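Only a single protein chain was left out; the remaining protein chains are all shown in position.
Note that the chains take the letters A and B in the order they are written out, and that residue 1 is the start of every chain.
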Amino acid sequence: MNMKKAYHLVLMIMLSSMLALAGCGKGDPGKPADSASAGGSGSDAGLKPYKITLVYPATAPKDLQLVQDEMSKYLTEKINATIELKPIEWASWDDKTNLMKISNEPFDLMFTASWFSYAKDAAKGQYLELDELMSQYGKDIPGVLGEDFIKGSRIDGKLFALPTKKEFGQGFGFLFDKKLVDKYKFDISGVKSLEDLEAIFKTIKENEPGVTPIVSSKFTNIWEAANYDGVVANLAIPRGSKELKVVDTLEDPKFIDFYKRMHQWNQNGWFDKDILTSDADQGVNMIKAGKAFAVAQSLKPGKDKEMSISAGVELVQVETAEPFTTTGDAQGAMLGISRTSKDPARAMMFLNLLYTDPKLLNMLDWGIEGKHYVKKSENMIDYPEGVNADNQGYPNPGGWMFGNQFNSYLWANEDPNKWEEFKKFNERSEHSIALGFAFNQEPVKSELASISNVEQEFGSTLRSGAADPEEIIAKWKKKRDAAGFAKVKAEVEKQLAEWAKTQSK
Amino acid sequence: MLRRGWNMRNTSYLRRSLKKYKWLLLMTLPGVVYLFINNYIPMYGVILAFKNYNYVDGIWGSEWAGLDNFKFLFNSENAYVITRNTFLYNFVFIVLNLVLSVFVALLINEIKDKVISRFYQSTFLLPHIISMVVVAYLVYSFLNVDSGLVNRLLIKWFGAEAVSWYGEPKYWPYILVIVNAWKNVGYLSIIYFASIIGIDKEYYEAATIDGASKWKQMTRITIPLILPVITTMTLLAVSGILRSDFGLFYQVPMNTGALIPTTNTIDTFVYRAMVQSGDIGMSTAAGFYQSVVCFVLILVANAAVRRINKRDALF
């Protein structure tokens, strides 16, 4: 065989296979194919059968197929659709969903969140704009969610995903070991300031030799989240600020004072010795073992009860700051419609049902009545006989990911007034002045890549209180400036100013 | 490289040798095809390093970004630190693993009892099997401040103060070198042992008759005869000198910020950067940078080996 020919042949094969791949690479930006004739939700006349694929992070439960069939049966009645539930393991989520997006795999709905690259994916065109679809096929959704929730989900004024209706804002505080609280008769409702907390921890340290007052550096995290609406890389809008202006927290006296105090706490021996590696989960375990007193948590109503059940030790929660709502909270859990959806209209109809139809939502959350749960009253449920947390066939995938959680059933051991409490919580939560502002990282992504390494180097040490804050902050600032902080700051200010203009209109 | 090879031979000679070596060349075919599919076709992906990727336009349609994706690697002092860390760690790993594993292989060869020898070999391979996630848990159980084994012994036996291992970057170069050696030396020594076994026994018989000591036999017979394998292994290791075992550098130090100065390598740097932005163009760019630097290094190393002994060179 002539080698030159062979060489050409190889080249040809290589090129043609590339072209074949490129061909596959052109996605079909899903157009509402067949369902254009359909009116609003509920009117199912003229809808062709369609399978909706829902992608979300969870471990595939044993009875997935059963629940899927049951939901499909119900959905066929409602919108002539069936459903494919596609849970993806948490650890493989980034890899797998990236590949799904890049390889143009068709699917309809995907879970997303601000901490799950919502902004990036929206900027790169993965999710469809929803305003028009919602006005046509999801008419009930704005009424359920309310204006603020939807406003917080927008990016540059455009809506790319719909948030779950759940707690709207974050509460901040500690979980205490109830045993010790009772023993020393701490007045928990009176805890308002850091000084009040100090008195408590001091008592514990002095009187309970084997007990660590606080486990993990989670508290400092929580304190920051309660006092600043963080944009990116230490740039934040202080809570209560009346103007849209970012400060650099590393230069904010309040921030520095707080960390001086944390350094003092650490030197007092109030934190665990493993604070550089310990996490909140470990904290709860240590409380259970009688080796610790407190661990910080983001709070919502009933958090202590919930944690007491899952950890098997009685805890009480202490709120150290009033709840606060930022863009991050609004975008905490959402569902977006993929550009690869073959029928976005139907996906929107399904979303509409998730917000309005308790029957559908509870099937997705809890499985099949009689098999996975039994009803105790109108909206209270429990395990059927012989079923428990270890052998259930359809463990809850995380109801906070879907639709209107206020329609979700409550378990027998939960507070029957949970959703009432949530409503109150949402009403009293203070809204950040920058609620709805989402920073687009694209223009400064290479600076942020370096800065995030710097931040991880110094952040956890500072937050553990293990070293002198002034020293660390000085080093941190120096490295961060070398990584291009000034440029990021300028970009944040620019985008914030632009956003402010759209708000005043 | 291909073209020059052809021009140097005349075609009739080529045709004759192709005929003669037809079967040998055909034997390589499955491997050649496999590598083509598994490695060469996907290579078009490197263009992502020069693109500003978005989903709608895809790999080919996205706009060009020039060298923007490489900027994050070089826009601070990080570039130097992570390249140095990666390079130095791997350099130490290569030298230490080589010395230790050849040493162990030589010693296994001295054990005449087959059952015992087999037992040793099996156990030495064990650390290679466990995943880094589990290794990280194990290391943590040794090193955590409060209940870690090491600190408990330090206090009990030496009356020393507890050390905050995860807060002291200076210890970690040693810890990582030990963990790496623990995990890999057994595995590598099996390779060298297999090549020692392959040596013709006659060499040793002749040496014993001449009265050569064990030490002489090792240095004069065994090591020279397994030198091709040693060379290959070392060259292959050099070709990865800018890549690092992500599990070792990220999971084993429990991703602790305080340890970053001594545990950050190119791969962990890129990973930490991507947690923030998750940009596929930038991670491809980092991989490309590693490849190019390694490529240059390996060309030099291979050329050096070729000068000494043509047959031992990689290509």
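The rule is simple: a contact is a pair of C-beta atoms (placed from the backbone, for glycine too) under 8 Å apart; a residue touches a chain by one contact, two chains touch by 3 or more.
Assume contacts and distances are computed from a predicted model.
Asker: Going by UniProt, what is the name of the one chain that was not included in the view, given "4Fe-4S dicluster domain-containing protein", "Aspartyl/glutamyl-tRNA(Asn/Gln) amidotransferase subunit C", "Monovalent cation/H+ antiporter subunit G" or "Sugar ABC transporter permease"?
Answerer: Not shown, but named in UniProt as "Sugar ABC transporter permease".
Asker: Decide which residue listed in A:Q136, A:T203, A:N221 or A:N379 touches the omitted chain of the complex.
Answerer: Selected residue, touching the omitted chain: A:N221.
Asker: Which residue, B:K156, B:K170 or B:R311, contacts the hidden chain when the whole complex is considered?
Answerer: Final answer for the missing-chain contact: B:R311.
Asker: Which of B:Y40, B:Y80 or B:Y174 touches the chain that is not shown?
Answerer: B:Y40
Asker: Taking the full complex into account, find the residue in A:Y74, A:W400, A:W419 or A:W499 that is in contact with the omitted chain.
Answerer: A:W400
Asker: Write the list of chain A residues that the hidden chain touches.
Answerer: 17, 20-21, 24-25, 59-60, 62, 64, 86, 89-93, 95-96, 98-99, 102-103, 113, 115, 170, 218, 221, 279-281, 284-286, 288-289, 291, 297-298, 300, 306-307, 310-311, 328, 332-333, 390-391, 398, 400
Asker: Spell out the interface residues on chain B facing the chain that's missing from view.
Answerer: 1-2, 5, 9, 14, 17-18, 21, 23-25, 27-28, 30-32, 34-35, 37-46, 48, 59, 104, 107, 110-111, 114, 117-124, 126-131, 133-135, 137-138, 141, 144, 146-149, 182, 186, 190-191, 194-195, 197-202, 214, 225-226, 228-229, 231-233, 236, 239-240, 251, 255, 275, 280, 283-284, 287, 291, 294-295, 298, 311-312, 314-315
Here, only the chains that are shown with their structure count from here on.
Asker: What part of chain A is in contact with chain B in the complex they form?
Answerer: It is residues 1, 3-4, 7, 10, 14, 17-18, 21-22, 25-27, 29, 94, 98, 101-102, 104, 117, 120-121, 123-126, 272-274, 276-277, 339, 441, 445-454, 456-461, 466, 479, 482-484 of chain A that touch chain B.
Asker: Considering the complex alone, what residue numbers of chain B touch chain A?
Answerer: Touching chain A: residues 2, 6, 14, 18, 36, 40-41, 44, 53-56, 58-61, 68-69, 71-72, 75-78, 140, 144-146, 162, 164, 166-167, 254-258, 260-261, 264, 269, 272-280, 282 of chain B.
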